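As structure tokens, the structure follows; a few thoughts come after it.
A single protein chain has been omitted; all remaining protein chains appear in their positions.
By written order: A and B. Residues from 1 in each chain.
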Amino acid sequence: MGLGISTLEKRIHLSKETGSPLSTQEYFVNMGPQHPSTHGVLRLVLKLDGETVKEVIPVLGYIHRGIEKIAEHQTYRQSVHLGDRLDYLSAFTYNWAFSMAVEKAAGIELNDRIQTIRTLFAELQRIQSHLLWWGVFGMDLGAFTPFLYGFRDREMLTDIFEETAGARLTMNYIQPGGLMYDLHPNFVKKVKNFLKYFKPKLKEYDALLSGNIILQQRLRKVGILPAEQALSLGATGPVLRASGVSYDLRKQEPYGVYPQLKFEVPIGKTGDCWDRYWIRLEEIRESLHLVEQLIDHIPEGKFMLMKPAVKIKIPEGSYYTRLETARGVLGVFIVSDGKEVPYRMHFRTPNFNNLWSVTAMAPGGRLADLVAILSSLDIVVPDIDR
Amino acid sequence: MGLTREPLIHKFPFYLEPIPGGSLVLASLDKMINWARANSLWPLTFGTSCCAIEVMMAAGASHHDLARFGAEVTRPSPRQADLLVIAGTIVKRMAPRLRTLYEQMAEPRYVIATGSCAISGGPFIYHSYTTIRGADEIIPVDVYVPGCPPRPEEFFYGLLTLQKMIKEGETIRKPGVRRRPVLAALPPGITLSQIQKEFQKLLEEKACVNMQEAQEKGKIFGRKKE
Partner (left out) sequence: METQTLLEKLTALEPTVMPREKSDCPAITISPELLLGFMKKLKAEPSLAFNILCTHTAIDWIAENRFELIYQLYSLEHAHSLRVSTSVPRDNPLLSSMSSIWRIAQWQEREVYDLFGVLYHGHPDLRRLFLEDDWKGFPLRKDYQDDFMLEKPEWA
């Protein structure tokens, strides 16, 4: 029928070489799966003309574990931990998205304490994720010190999480029906200490990295993504907000206790790397503000409304629930036929949809700009490959 | 004088002999080389998924400092590294690349498999069509560090176990000889097969599973047989 299923070899050999002996030649370079700058096992095949990038072809699948197939054979409670391993830097948010999807479909109502604690943890996780991004971003651009500063402050948050949830990275704490454990008695005190400690540190971060003339020249007007293209390429989260589109699910379709909270959503102007950078720092500030509003007003109540051994059954139908993580919009799509295991489970992950913006932003720039662009997109590769 | 006659072999791999006019250092060249190798391992930056954040990045950054064990210099190129820390799940598509990386490393090279995905496939063994069940199906592993993900302190225990193994003289691997890897989480004297036997016994008592039958059907601890 002329549908032409192609392969990677055919795709790479599509270019032609230029003619005369004094002109430059295009060539393909492999930025392989094991590379310090690709934040995981992402392979990029670059078509270069000297130092200028002509085309970027991402090749995926080096961490494809078949999570959607695994979820078809496990009950809903057993699949919560799979979300942790997707984007491990926003583990609480993925647990929450999954639990919210199951709760909305099964019609389980929650009390205020559970919702407040979930929102608190999601905001703290957002701060933690952006801190790691900031550290790794500096490291990618050549500055090693932000990495150590970012992790120093991130470890304080990891300690707080570990006391309550029991684990440092893949917490598996927010379950359908409530939470796994109650809050640790030290939680409120430690969070308040962290807030007091961290606010002056943001000024330190600005002094260390943001005002640096080299950083500014590497980021301003680099990797511009216009708003129309961003929408068409499916970008969400800070990548879309940097291009000037005001789309934050915490404001548009609020969940948890967000309707009662006051916060701003930073929107960029031009959509270059600098906008993506300072938006994330502003988001850290806004998250600190949100945590301040919540930390003194955690209501009392039960932390788990269902018995752990109950096998949840969802009525027949298809359900789609969305949530805003640190990187973008996460959607959980469940199709159920009334049994204990889902018939089909699909994750609309933010990183998968954000990645392809690099094919529109990188061509025309230099190779060093590609590293800055890829790092400013803040992708976590297991989320792309699921 | 302050020279002592007791051997400093616990701290340094040589004996100090005081003689008139100074002192003499007696050592075995192998022990000194092993000591130097163990205390300056250069890891390769190889992390596929979640363990990479805990084991590689958090262990190397503030609060848990990898530099104090000598393993600070992480090299992106396998030609310049001698320790391969497998952090994360290995899938079928990545397996040939892992093998290439391992073969590019120069001897003596060591491999630490951290996290349950690298040890045995982790939470993804059932119904996954791509997950390789354990990195030691691809490359020979020296030390296992269990956890999902392991704490940085657990990883340091694994690293120290590897350093002890190196200092005790396991430098060049003989071709064709496959060493048994060490599980860096057990108190000394307990082996992995002991734990497996205990686990089987427990299952038989508590879960009423006939291990013989289950193993014949090929449904546990092995591939599904036809």
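Simple rule for what comes next: a contact is a pair of C-beta atoms (placed from the backbone, for glycine too) under 8 Å apart; a residue touches a chain by one contact, two chains touch by 3 or more.
Everything numeric in this text was worked out from a predicted model, so none of it was measured.
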Residue of B:Arg93, B:Arg109 or B:Arg151 in touch with the missing chain, whole complex considered: B:Arg93
Subunit A residues touching the omitted chain (full complex): 1, 3-9, 11, 60-61, 64, 66, 68-69, 73, 104-105, 229, 231-234, 245, 247, 252-253, 315-320, 322, 329, 331, 333, 335, 343-344, 346, 348, 352-353, 356, 360, 385
Where the missing chain touches subunit B, by residue: 92-93, 125-130, 133, 207, 209, 214, 219-220, 223-224, 226
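In the analysis below, only the chains that are shown with their structure count from here on.
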Whole-Å gap between the CA centroids of subunit A and subunit B: 31
Complex contacts: residues of subunit A adjacent to subunit B: 32-36, 40-41, 61-67, 69-70, 72-73, 81-82, 84-85, 88-89, 132, 135-136, 147-152, 155, 158, 168-170, 381-382
Residues of subunit B touching subunit A in the complex: 45-50, 52-54, 57-58, 61-64, 76, 88-89, 91, 93-94, 97, 101, 123-124, 126-131, 148-149, 151
